[in-house]
Each structure stands twice: as structure tokens, then as C-alpha cells.
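Left out: one protein chain. Kept in place: all the others.
Labels A, B and C are assigned to the chains in the order they are written; within every chain, residues are numbered from 1.
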Amino acid sequence: MQARVLFFGKLKDIAGSAERCVEFRSGETISELFERCASQKPELAPFRSSVVASRNQEFAPWTAVLESGDEVAFLPPVSGG
Amino acid sequence: MQARVLFFGKLKDIAGSAERCVEFRSGETISELFERCASQKPELAPFRSSVVASRNQEFAPWTAVLESGDEVAFLPPVSGG
Amino acid sequence: MTTAAPSPTADLVQLGREPIAADALIRHVRQAHDGAVVTFDGCVRNHSHGRATLYLEYESYESMAIEKMKEIAASLHTLFAIDGVAIAHRLGRLEIGETSVFIAVSAPHRKAAFDACRHAIDTLKKTVPIWKKEFFEDGAVWADGELPPLPAATPAAKPAS
Partner (left out) sequence: MTTAAPSPTADLVQLGREPIAADALIRHVRQAHDGAVVTFDGCVRNHSHGRATLYLEYESYESMAIEKMKEIAASLHTLFAIDGVAIAHRLGRLEIGETSVFIAVSAPHRKAAFDACRHAIDTLKKTVPIWKKEFFEDGAVWADGELPPLPAATPAAKPAS
């Protein structure tokens, strides 16, 4: 199973790209998806507590279970306006 | 001694004019000036409690003592905006 | 490089019979050191208390009204961390949809701009000697209003101007 993962703002700079595809196993959560990204890019790990996640353009809890084809974004504090 | 008295809004309609000169005696207050106006135009009397007064373009208490040449206005509730 | 303290923008206060030029008021208050401009546009509604309004007429004790409007503008600077203030009120006959009052306030941050703009219109409606007459199909009435608060009795008399 595969998710499309998006990074924005400061997190995009740290991830080194705006977007990647990440493989995951059935039953995994958004939190586990973040760990997969952080294992590829360890600099992401410290941001776990200061970002929120969205799933298919809706804010989602870390415990949300993924489905194949989901679009998940990791969003640092927003600063529009 | 003489004061210039101005009426506005509903009060102008009742007074029948926007402006008049009123003679008063030394030591008289704005309240006594209103009574002089109401004695000339009795329809004004009921409005004593629902208007405020100004003296020389500043809101003034009814107890303010007049000087000759004062401009006194009787102002119904304001409704600008 | 740090930013120099910006010079304050002079208040702009208008009372007249011409249509209000809202764009000019906004341009007046909007400076490079401001992060927020809040405006209030009071417009002539097509109804009042369930009746269709045809048009309005505003009259004013003009010499006093302009002073009261200036006092409101000045007070905003002491009450709120704002930059520029523009307040305009129109007099005479106004048609449906026209602007009777327009207020623009600029500030470095939005909270002060909102608070000040709201305070300005709330205070204007309570203290500025302007009166509105509403014209309906079957007649005209002076609008209900608010009685301005009077000062406490003053011992010293102010000389005639």
C-alpha cells in the first residue's frame, strides 16, 4: 500500500522535497507513516510534536488508520493572514 | 443678556424654527433657558427630560450658568451613523 | 538595519454633503508600517423596522459635530495601539445603498485596528450631534437615537467662543 506524502513550509526544507510516495502496511496509522518518513530523513523526527497531519485535505488525528492512495500532509504551524 | 438658542431634529420641528435669540437674566442656568423657550412654545416642555444641552459646542449640564453671547443647543437623541 | 519609528499619520475627519470617497480615506491611513486596516462602511438600508425605506436625510449641528468627530479620532490613539484614523459622515439626502458613514483605522496589528474601528462607530452613534430622518411611502420620521451622556455639573463657566 502506498500513500502520497506532502511537506510544507519549514518541513519541506527539512524533508528536502515537497512530496514523496511512501509504502506502508495495512492497518498503519498516520503516526507510523511519519516514523517511516523520519527513518528515511532523521532530521524530521524532532518535528513530530510541532506539526499536525491532514489526510485527504482534512485535519486528521495521528491515530487515523491509512488506506492505500491516501494523501497525507505534515503541516507546521500555519502563518497565513 | 442674550443667548443664541439652536434646535435640532425633532425639536426643531416642534420649536418651529432652527434658531432664536432668547433674553435671560444674569445667573440663569441652561435649565432656566429651556423654561423660557417652553413658556414661549409650550409643546417643547415635555421634551425637557429627553434632550441634552450644549453650550458653545460642548455638552453641558442643565445647571451650567449662562453668559451673554452663549450659543446653547437643545439636542434630541442623536442618530448619526 | 532596524526600522525607524514611523511618524504618526494625521487624523482625517470629514463632514459634508458630497459622496464619501472611501478609497481616499483608506489610502490616507494605510502606511508601510501597518499590518492591518479595518474599515466600517455604514450604508443606507432599504428597510427599517420592517418598512421599506425610500431615502434618508441627515442633518447635523455641524460646528459641534466636526469637533466631536475629531475628539473621537484623537481618543482612539490614547486607547488603542493604532496608526491612522479617518472618519467621514455625510449629510443631506442619501439614497438606498449610499454610504452615510465611513471609518478606516490602520495599525501594526489587527486587534487594535478592530477594537478602535468599532469603538469609533459606537462612540459616534452616541455622541456626535447628527440626526437621521427616514422617509417611507406614507411619511417621514426622525429615527430613534441615543441620548449623549452629559458631563457632571461644572463649576467653571466656559466663555463664549
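Throughout what follows, a contact is a pair of C-beta atoms (placed from the backbone, for glycine too) under 8 Å apart; a residue touches a chain by one contact, two chains touch by 3 or more.
Owing to the predicted nature of the structure, the values given are computational and were not obtained by experimental measurement.
For the chain that is not shown, the touched chains among those present are A, C, taking the whole complex.
The residue touching the chain not shown here, chosen from C:13, C:38, C:112 or C:130, is C:38. Residues 6, 8-10, 13, 50-71, 73, 75-81 are the ones on subunit A that touch the missing chain. Touching the omitted chain from subunit C are residues 1-3, 23, 26, 30, 32-47, 50-52, 96-97, 108, 110, 113-114, 117-118, 121, 137.
By our rule, only the chains that are shown with their structure count from here on.
With each centre defined as the average position of its C-alpha atoms, the distance from subunit A to subunit B rounds to 73 Å. For the pair subunit A and subunit C, the distance between C-alpha centroids works out to 50 Å. Note: centroid distance subunit B to subunit C, computed from Cα atoms, is 25 Å.
Those residues of subunit B in touch with two or more other chains do not exist in this structure. Residue positions of subunit C touching 2 or more other chains: there are none.
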